[in-house]
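I have a structure I would like to understand better, so I am pasting it below and will then ask my questions one at a time.
Apart from one protein chain that is not included, each protein chain of the complex appears where it belongs.
Labels A and B are assigned to the chains in the order they are written; within every chain, residues are numbered from 1.
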Amino acid sequence: MTRTSPRWRWLVAMMLVLGVFAAACGSDSDTSSTDDTSGGSGSSTELPAAEITGSGSTFQAAYNNEVIQAFKSVQPNVTVIYPPTNSGGSGKGQTDLQAELVEFAGSDGVPKEEELPLYQGGDLLYFPTVAAPITVSYNVSGVDELKLDGDTIAKIFQGQITKWNDPAIADLNRGVDLPDADIVAVHRSESSGTTANFTKFLTLAAPNTWTLGTDKTIAWTGGQAAEGNGGVTNAVKSTPNSIGYIDYSDAKAGGLSFASIKNKDGKFVKASTESASAAVAGATINPDLSYDPIFDPGADSYAITSPTYIVIYKNQTDAAKGNAMKAFLEYIYGDGQEIATTIDYAPLSSELLSKAKAQLDDIVIP
Amino acid sequence: MALDLQPPPTRPSAPRLADERPPGIVVDTAFRWLAFAAGMLVLVILGLILYSTTEQAWPAFQAEGIDFLIKNDWNPAAGSYGALSFVFGTLLISVIALLIAVPISLGIALFVTEVAPSWLRRPVITVIDLLATIPSVVFGLWGAYVFAPWVLPRYEDLANAFSGVPVLGTLFNGTPVSARSFMTAGIILAIMVIPIVTSITREVFATTPAAQKEGAMALGATRWEMIRGAVFPHARSGITSAVLIGLGRAIGETIAVVLLIGSLPNKITAELFSPGDSMASVIVSQFGEASGTHRSALIGLGVLLFIITLIVGVIARGLIARSDRKLGLAR
Partner (left out) sequence: MTAATGVSHLGASPGRGLRKAKSSIATVTIVGAFVVALIPLALIIGYVIFRGASVINADFLTGEIAYSPRSPSGGIGPAIVGTLLITGAATALAVPLGVLGGIWIHEYGAGSRLAAFVRFLADVMTGVPSIVMGLFIYTFIVLNTKQTNGFAGALALACLMLPVVIRTTEEMLRLVPDEQREASMALGSRKARTIMRVVLPAATPGIVSGALLAVARAAGETAPLLFVIGFTFTTNSSLFTGGNTALPVQIYGNAASAFEAAQDRAWGAALTLIVLVFLFTIAARIVSALFVRKQG
């Protein structure tokens, strides 16, 4: 008969279970340190430990994470979490906020009117944070400069223009050697605010050509899909003769070339933080602080400039989290605006900035 | 004379059986009920999964009806949830995977049972089982960064070579010809499915009655004839169930597929180098941000996946049970 005693088995099992419970109920050493190591930097009072989580737009992810890192030295007890990859797209941010799984949603547009009842926590506040160009990036060897207008872009993404040396493209780019190659158009696989803003540009700039409408999800007829701005960057970078719409920061960091786009005034303007700022400055600001710089008039404006927002519930339920959220937003409207240009985002216009700061007082903290 | 006030000597107690504890029946009954509760827990969990997912999916089924399955129009923004292209995609990549994996698996199984010297058997089995332990996400990572860039020029060469040819020209083509496509997903799926199909077929081959094999050899059959004549006929239903189990695995595969199939809904085509989508893969790529009917529709796809896997598994298990009965192995 075997010598393996069942006691040994129960002992191991017991230790496993105890170990699990010990870990589960144990201290979270890093996520919320409650030791008050006062002597914090800066003039603001040091907030108690709190953790606020966000999800959503990949368009603002690069900015958010830069700011989160910087914010940590100002408020060391506050942990802000925003997934650097797979944050999910504006749609995910909105649904997560609806279900109250996160404290804030990153979104490149404000929720639609009919979706507002879905938000279980009540009224929302929209805080624009930064703006940035949506580039039309491409990967065609030998082509460093490219000019495109809304009409041509619409036809490319609808599959009506299939080759790089199509007359429509060649006409805009006299003197550029375009290859006789198939265009691979890359779009977003998930619900994306970047898609919504890009297609909004197309409906404004090419109203008679673009038929697929504008929304976070589009019924694309062809091309390839990739997840997140990062995924599209990757796809364009690794697929010859491809073209895709990507936020400026990711396109630059990915070393991609992008086109100059014909703006409303008829000028071909290349994506940059300056041309984005020009577009933002010219946009009308709504009472809820949403604004629309897309295809706005202005000689130096970049035609596809996208706003992006942090959306939160007006009525915060937790004092510590509410204060943390407010402090984070304050930081964004302070040092955060300077950080923006260092990673290729455009800061808010002064008018927008002052209105946003004022809206901070509307947050109801228990 | 003093009274004898000593207490009377007591009888020594009867010798006790080691470990005898009077309330043994309590432990016994408690244990039995504990075991029963655990068994019922499986019932409860499975029932919960079925109920919860079906309930969540119901709004989509109601909105679309049978169109959910037969319409090829997935457009959440417009409220349309026809999932035909995903069912097609799942089946297409599974078929590609099985077409590649089954011959290879049969070959390996035959190698192990009939060809390899006995010292080589265990190492070979270990190596194939190692393939089975590689997580799906690693397959996806490797597929996306190593295989896909390597295979794209090969796809283009094939597309050029066969362009114009009647059937093959359509198959070996894509709009556009993409590294991330049905074919790539199918090939990587094949690699993932090989271990399980091999393992089952190997066991089936190993149970071929030695008498039949020896009889064939005694009659002068070559090894191949012996295999064809003695091993294959015996293993027919076993091979079928192995294929079905491989199919079940391929159908449910999610992460490797989503990284390699191209994520393009509404694509029903015979062009294998085109990007497309599958049921499991669209759930992962769209679920995060879906709400309302869109989410119901995705959960509905999950229910559909569940049911298909269930049917395939039941058939496979039925075949195994039948072949076991033939061998006299009561279960």
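Assume a contact is a pair of C-beta atoms (placed from the backbone, for glycine too) under 8 Å apart; a residue touches a chain by one contact, two chains touch by 3 or more.
Since this is a predicted model, take the numbers as computed values, not measurements.
Participant: Which is it among B:Thr254, B:Ser274, B:Thr293 or B:Ser323 that touches the chain not included here?
Facilitator: B:Thr254
Participant: Which listed residue, B:Ala60, B:Ala97, B:Leu158 or B:Ala230, touches the chain dropped from view?
Facilitator: Hidden-chain contact among the options goes to B:Ala230.
Participant: Check the options B:Leu48, B:Ala78 or B:Leu99 and report the residue that touches the missing chain.
Facilitator: B:Leu48
Participant: Among B:Gly65, B:Pro103 or B:Pro153, choose the residue that contacts the chain missing from this document, as touch is defined above.
Facilitator: Of the candidates B:Gly65, B:Pro103 or B:Pro153, B:Pro103 is in touch with the missing chain.
Participant: Identify the residues of chain B touching the omitted chain, counting contacts across the whole complex.
Facilitator: Answer for chain B: residues 17, 24-25, 27-28, 30-32, 34-43, 45-46, 48-49, 52-53, 56, 103-108, 110-111, 114-115, 124, 126-131, 133-142, 144-146, 191, 194, 198, 211-213, 215-216, 219-230, 233, 248, 251-255, 259, 280, 283-284, 287-288, 298-299, 302-303, 305-306, 309-310, 312-314, 317 touch the chain left out.
Participant: In the whole complex, what residues of chain A lie against the chain that is missing from view?
Facilitator: 1-2, 4-6, 9, 13, 16-17, 19-20, 23-32, 51, 53, 55, 61-62, 65-66, 68-69, 79, 81, 83-86, 99-101, 226-228, 230-231, 233-234, 237, 250, 253-254
Here is the rule we use: only the chains that are shown with their structure count from here on.
Participant: What is the distance in Å between the mean C-alpha positions of chain A and chain B?
Facilitator: That pair's centroid distance is 37 Å.
Participant: Note which residues of chain B are touching chain A in the complex, please.
Facilitator: 74-78, 149, 175-176, 178-180, 262-264, 266, 275, 285-286, 288-292, 295
Participant: Mind listing the chain A positions that touch chain B in their complex?
Facilitator: 88-95, 98, 115, 118, 182, 184, 189-191, 213, 215-220, 222-227, 238-239
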